[in-house]
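For chain A:
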Amino acid sequence: MMDGSGLSISGKDERRDAVKDASKEVGYVTEDGRQIGGVLMELRNITLKFGGVVAIKDISFDIREGEIRAIIGPNGAGKSSMLNIISGFYTPSEGELWYKGAKRPPMKPYEVARLGVARTFQNIALFEGMTVLDNVMTGRLTHMKAGIASQAIWWGRARDEEIANREIVEKVIDFLEIQNIRKTPVGRLPYGLKKRVELARALAAEPSLLLLDEPMAGMNVEEKEDMSRFILDVNDEFGTTICLIEHDMGVVMDLSDRVVVMDYGKKIGDGPPEEVRQNQDVIDAYLGVAH
Partner candidate 1 sequence: MLDTAQTGETSTREGAARETLLEVNNIEVIYNHVILVLKGVSLAVPRGGITALLGGNGAGKTTTLKAISNLLHSERGEVTKGTISYRGERVQDLDPAALVKRGVIQVMEGRHCFEHLTVEENLMTGAFTRRDGKAAVQRDLEMVYEYFPRLKERRKSQAGYTSGGEQQMCAIGRALMSRPEMVLLDEPSMGLAPQLVEQIFEIVKAVNEGEGVSFLLAEQNTNVALRYAHYGYILENGRVVMDGPAQALRENPDVKEFYLGMSDEGRKSFRDVRSYRRRKRWLA
Partner candidate 2 sequence: EGLYTPNLAYRTGPFAATGIPLMNGQKDYMELMNARDGGIGGIAIDFDECETGYSTEKGVECYEKTKGKAIVTQPWSTGITLQVLPKTNVDEIPILAPGYGFSPMADGKVFQWAFNIPLSYWDGASILIKYLGSQGDLSGKKIAFLHLDHPFGKEPLPYLEAAAEAQGFELVPIPVGLKEMQNQSAQWLQIRRERPDYVIMWGWGAMNAGAITEAVKTKFPMENMLGVWWAGHDADLKIVGDAGKGYKSVSWSFPNPEAPIMADLQKYVVEPGKTLSNAEEMSGVFYSRGLVISMVLGEGIRVAQEHAGKAEISPADLRWGLENLDITEERLEELGMTGMVPPFSTSCNNHTGHSGGWILEWDGEKFVKASDLIMPDSDMIAPLEEKAAMDYAEANQPWPVNEECGG
């Protein structure tokens, strides 16, 4: 259904190229021939403790411009915690985050979001009292600037801004094929659609880094196929960098360019899917049997 031409959400394609230029130095070419850029986000020696529990122990890895990066590992390994660190919800006990070539100081989550990091959640975190459309519109809040007075009067700036952003949101909605539930309150939606709406909300923010926490949990194959298609398209067409956590090995192996494997807070593997799959530590800790 996507013919490729109408895919730029708000016509800001150049952004992707600009960033790419800045970090041209390194990068690699994937199997299917996509050019991966320089380092977008780098985590250095991250440690996270909760009281006595060490959830993450001295982990370093990077996420490169334009790639699909997967994090896998058994339950409780600290994967979600890692995403929480990236999106600023947890502050690491030790270690540094480097984003777009600069060290990121400790920040509030909303500030991180404004730097272009968007995410979905393991346990769906939609705004249940709002319609799908409103939920997706909240993804645009970081881009909307009209003041309170203008909003109260509505006519003028606030309305123009509303319409402009609505157009962008509608594109995302079309893209994810959820037009027909636009006005439905999300509370009534089945699980799979909720996940899709969550993705829409994250996409509406036009992020440069998209974090997906188990986007396909609780879906059947058919729906996983749909979701994969969306993820690939987002990556392809908008050049969004994606970091995802997923337990379905088929999905991970097929979609991702590089995989980090975690176990009990430690990193036990990092590399292209093929390589990871052969890693004995990974097989022992996670896969059980070689897939």
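Picked so that all candidates are chains of the complex that A comes from, given by their letters.
One rule holds in what follows: a residue touches a chain if its C-beta (ideal position, glycine included) is under 8 Å from a C-beta of that chain, and two chains touch if they have at least 3 such contacts; residues count from 1.
What you see is a predicted model, and the numbers here were worked out from it, not measured in a lab.
For chain A, the touching candidate in this complex, among 1 or 2, is 1.
Across the interface of their complex, candidate 1 is touched by residues 32, 50, 53, 72-77, 80, 122-123, 188-193, 214, 217-226, 228-229, 232, 247-251, 254-255, 286-288, 291 of chain A.
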